[in-house]
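Every protein chain of the complex appears in place save one, which is left out.
Chain IDs A and B follow the sequence of writing; residue 1 opens each chain.
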Amino acid sequence: MSNELNFLTEQARRGRLSRRDFLGRAMALGMALPFASSVFAEAVSGTPIKGGLLKAGMQGGSSTDSLDPASWTSQVQFMFGKSWGECLTNVAPNGDLVPRLAEEVSSSADAKTWTFKLRQGVLFHNGQEMTAADVVATLERHSDEASESGALGIMRGLADIRTNGKYEVVVTTTEANADLPYLFSDYHLMIQPNGGKDAPDAGIGTGPYKVTEFEPGVRHSAERFEDYWNLDEWGHAAEIEITVINDPTARMAALQSGQVHMINRVEPRVVDMVKRLANIEVHNVSGPAHYCFPMHCDTAPFSNNDLRMALKLAMNREDMVERILRGYGSVGNDFPINGAYPLAPTDIPQREFDPDQARFLYERSGHSGPVVLRTSDVAFPGAVDAAQLYQQTCAQAGINLEIVRSPGDGYWSDVWNKEPFCASYWSGRPTQDQMYSTGYVSGADWNDTRFFNEQFDQLAVQARGELDQGKRALMYHDMAMILRDEGGLLLPMFNDYIEAHNNQVQGWVDHPQFEMMSGFALSRCWLSA
Amino acid sequence: MKLPNNPLANIPIAALIGLILTTLFVVAAVFAPWIAPYSLSESVGDMWESSSAVHWLGTDNLGRDLFSRLLYGARTTMTIAALATALAFSLGSILGILAAVLGGWADQLMSRTIDLLMSIPTLIFALVVLSVMPSTTIILVLVMGILDSTRVYRIARAVAVDINVQDFVEAARLRGEGRVWIIFREILPNALSPLVAELGLRFIFAVLFLSSLSFLGLGVQPPEADWGSMVRENRQGIVFGVPAALIPAGAIALLAISVNLVADWVLRRTTDLKGGRSG
Partner (left out) sequence: MNLIVARLIAQRLALGLLLLFAVSILIFVGTMMLPGDVAQAILGQSATDQAVANLRAELGLNDPAWMRYLDWLGGILTGDLGTSLSNGQSIADSLLGRAGNTFFLAFWTALIAVPMAILLGLLAVRYQNRWPDRVISGATLTTISLPDFFIGYLLIYFVAVKLGWFPSVSTVYDGMPFVERMRAIALPAFTLTLIILAHMMRMTRAAILNVMQSAYIETAELKGLGGLKIIWRHAFPNSVAPVINVVMINLAFLVVGVVVIEVIFVYPGMGQYLIDHVAKRDVPVVQACGLIFATVYIGLNLIADVVSILSNPRLRHPK
């Protein structure tokens, strides 16, 4: 590159040149437009700019929220948490495991003993050094039988957790588990001083930001932790702030009027209109999250597989994706796995809308009278609408679907996992094993389809301990087929995460695992000057 | 007291407009299945199409014909709102006036019970009702009617207490008229104008209240929808200039204005009824 171009690039990096000025002058120097454009993008987003107040407006906060990671259930808590706390491991956007507080992870040949070598010299916000004792205490707190942690489910099966010197932790499991390091990227498992046993909601961690303000359901703010171990890549903005804006229209208005820099959960219906706005960039990221209608396989009339199959065939999936997601998603195939997972089966035929076959199976099932589907606006965005569309296609197959709209209040405790047929969603899990063992094996904590299949359970255990990826993939293929053809899951669509930010925000990288760059948006992005 | 020979003879133009519009709304509601070009639930186009020869008012958030939904919505909306308002009114005004006439501990008991009813947050009230009773239209009307009657009661009692101490009521008492006679012949006619004004507004509040209760799952179940819920369904389009929410909202406003034009007219006629000068 010529000196002049270097100078221009440097100017752009410092934010002294607008994109248009840069392109104009670069092309005057004889550079082609696409190339100039990418040089500019790299110059601007390549070097993070330190400083400023980065603000997010987010859905999913409540005045009952707490800073105790064990109690987190919603995206505001976990996004703020990922700014002030850290886990042992992270999952990268491409699905790879990357070290965070653990520098190195290794396992014994039988995948039952795992050694985590910790990063040295990492400080908590209170000035203490993070050591193996803190990690062990954290893991203990979440796996303790008396624990109230949301991570209790995934911590089962740990036989022993112990320190090995100041910077090493050894974990043994009762059964082989090839996915264990993935589990430790769970956001509940933020490492806290003494595991948070003394003050679980103190909000003290090792993350790039330290908590300055915590008003549950209203506003959370934090300032950069100057002793953070990796300020080159994290913690660019001097301060960050999350404002809880649960109303989608208000959220969009706040972004448009510049009161926040980024928002989550843009409604699919308005995306096309938002894309026309200047200064706003919309990201839709396809991930493992899906909208579904679980049926209880052990409750009449859903105990009849003909009826279940009829209901699956009476679903017009393409139309759902088109009308409910406005195309920002993909059709489901009645098993909860898609391309976002490692080793996902690829050759399973797509189930299509087939009212005639549905009618045939429905009549063969011998059921008569209405089939009741419960839905609510909180089940997933557009759940009430989706139920109405489904009611239409069911009618084409001669199935009388009755919709009951339940109050959002108490939906997750009284309707979901209690009523035999309702609307629901899953945000997905990092691995297939975790998804199946959380929701579909016989002993799963949230077996919301009441699916009890011995062959399926055996395959799950085998696959978990299998280190040969080829064999493992075959087992997952078989599991998907069983669930698809015999299970109680009606899964019409995988929904994209749709989020937006204004053009001041730089460094955004889509992350398929979860929304807002898997919760890292505030600690990884920066503001252009 | 005398009535003019033909009450519709010199009806003012505003009231006439109100009457015509209200009648139109009622006709639309009654004959919805025959007038509506499409069904209430079928998706017949793309989302939020603008108005065209095929879809006069465009389509809604699921691509359903807005005009047809508006017609069907008129049924639910007006029936439930009218029933609830009627209940709220008869209950509220009769109890309110009774409390004023009886006075003493009866008044105290009724008034404090009303205080108690008003004090319970609506959300909790509605959720409790939902959890113990079936979610039907009748329950919905009862809940709306009873909650609204507390407000009517407060106003009716306040007005009636004032009238109860007027000379002509005293005179009637001295003449030995019974309580029922006093309530219906003396107090009610004189309390009517504030009550009628309240009636016109209560009806509108009922239309709006209905949508929030439907949203909670009490009463109207999808795909049926009342007008307030139709505004809610299409609200995401408001800030992008999509008229789908504006149309049901406009319908509510138009209904509000026409009902209140009629109420105003009745108001003038009730003030005439009391005698004195002719208006």
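Observations, loosely collected:
Note that in this section a contact is a pair of C-beta atoms (placed from the backbone, for glycine too) under 8 Å apart; a residue touches a chain by one contact, two chains touch by 3 or more.
Here the structure is a predicted model, which is why all the values come from computation and not from measurement.
Set against the missing chain, the residues B:Ala106, B:Ile124, B:Ile138 or B:Ala171 yield one that touches it, B:Ile124. In the complete complex, the hidden chain is touched by one of A:Thr172, A:Asn246 or A:Asn304, namely A:Asn246. Within the set A:Ser62, A:Asn194 or A:Ser528, the residue that contacts the chain not displayed is A:Ser62. For chain A, the list of residues touching the undisplayed chain reads 57, 62-66, 68, 71, 73-74, 145-150, 152-153, 201, 213, 215-219, 243-247, 249-250, 253-254, 256-257, 259-260, 408-410, 412-414, 416, 445-446.
Panel shows chain B; residues 12, 14, 108, 111-112, 115-116, 118-125, 127-128, 131-132, 151, 154-155, 158-159, 161-162, 165-166, 190, 193-194, 196-198, 200-201, 204, 207-208, 211, 228, 231-232, 235, 238-239, 245, 249, 252-253, 255-257, 260, 264, 267-268, 271, 274, 276-277, 279 of it touch the chain omitted from the view.
Operating definition for what follows: only the chains that are shown with their structure count from here on.
Mean C-alpha position of chain A lies 46 Å from that of chain B.
On the side of chain A, the complex with chain B involves touching residues 248-249, 252-253, 267, 269-270, 273, 323, 326, 376-377, 384-385, 387-389, 391-392, 403-410. Remark: chain B residues 41-43, 47-48, 61-63, 123, 127, 130, 135, 214-218, 221-223, 233, 235-240 touch chain A in the complex.
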